[in-house]
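As you look at this complex, bear in mind that one protein chain is not there, while each of the others sits in place.
Now for subunit A:
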Amino acid sequence: MNQSIPKTFVLGLALALAPVSASFAQSGNDVFAEYREMFGDDNPAELAEMQGEEIWRAVRGPKQASLEQCDLGLGPGVMQGAYAQLPRWFEDAGQVMDLEMRLLWCMEKQQGLDVSALRAHPFSEQGQQQTDLEALSAYIAAQSRGATVAVPQEHPAERRAFENGKRFFNYRAGPHDFSCATCHTHDGKRIRLQDMPRLNTVEGAKGSFPTWPAYRLSQGAVRTLEWRMNDCMRQQRLPGLQHGSDVAIGLITYLGVQANGAVMDSPGLKR
């Protein structure tokens, strides 16, 4: 019976497989670009944005306050363009904060909420609903779409965060003697099918920073820059990165400052 398989079938199969394997061998980006095109302007991140908007407006906590008075750096309640200028120094908190740290601060101080659970589990697991931080990040970042990235470097602490980030970016550690720089300082490098952006250059940073937070199709969830940093540490086999730690804020500042001048286009859509 096997010998009677029509030749056309075998030939058709070979032809069908050839172009696919050839394009996959180069990079997953071309294939993914097509996929993204099919979505057009639609992005499942919008579902998270809707959830985030609800949380932003909701009156919650013992202090019966909404987040609408939360100062994201441009004044209480000002969202437009705020994400494009984070992380930054906050006088009232006495530290450099990214969006997620700032939101936690507002929830704690202005709403009186207990945020210890959210701090311990800032990212949703597969199949779960987005956490409040992820949903709010998607919503607030969307209000900066089209804004120019301008991560400030005026306060000494902001400059220190940049230096910390740069230092850690190049710091080799762990069982594989890896640093961020091992993967992210070359052109044409990839992990499996993913092209690695060259994040020690302005061009590379500009291509990356404005696309976060992003909806990850493979995870069915919006992921934030804190998540990205955290997962990069895991991939380097380094100890878990503490949410909002000096290293996390430093790396995000290092990336953001180099991306200054780029135009925000997030939430993005990624593999």
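Everything below uses one rule, namely that a contact is a pair of C-beta atoms (placed from the backbone, for glycine too) under 8 Å apart; a residue touches a chain by one contact, two chains touch by 3 or more; residues count from 1.
Here is the rule we use: contacts and distances are computed from a predicted model.
Visitor: Look at the options "Sulphur oxidation protein SoxZ domain-containing protein", "Glutaredoxin", "Recombination protein RecR" or "Pyruvate dehydrogenase" and return the one that UniProt uses as the protein name of the missing chain.
Guide: Of the names offered in "Sulphur oxidation protein SoxZ domain-containing protein", "Glutaredoxin", "Recombination protein RecR" or "Pyruvate dehydrogenase", the one UniProt assigns to the missing chain is "Sulphur oxidation protein SoxZ domain-containing protein".
Visitor: Where the complex has a chain not shown, which of A:31, A:47, A:74 or A:263 is the residue touching it?
Guide: The one listed residue touching the chain not shown is A:47.
Visitor: Which residue among A:127, A:156 or A:175 touches the omitted chain?
Guide: Among A:127, A:156 or A:175, only A:127 touches the chain that is not shown.
Visitor: List every residue of subunit A that touches the chain not included in the displayed model.
Guide: Those residues of subunit A that touch the unshown chain are 39-40, 42, 44, 46-47, 50-51, 125-127, 217, 220.
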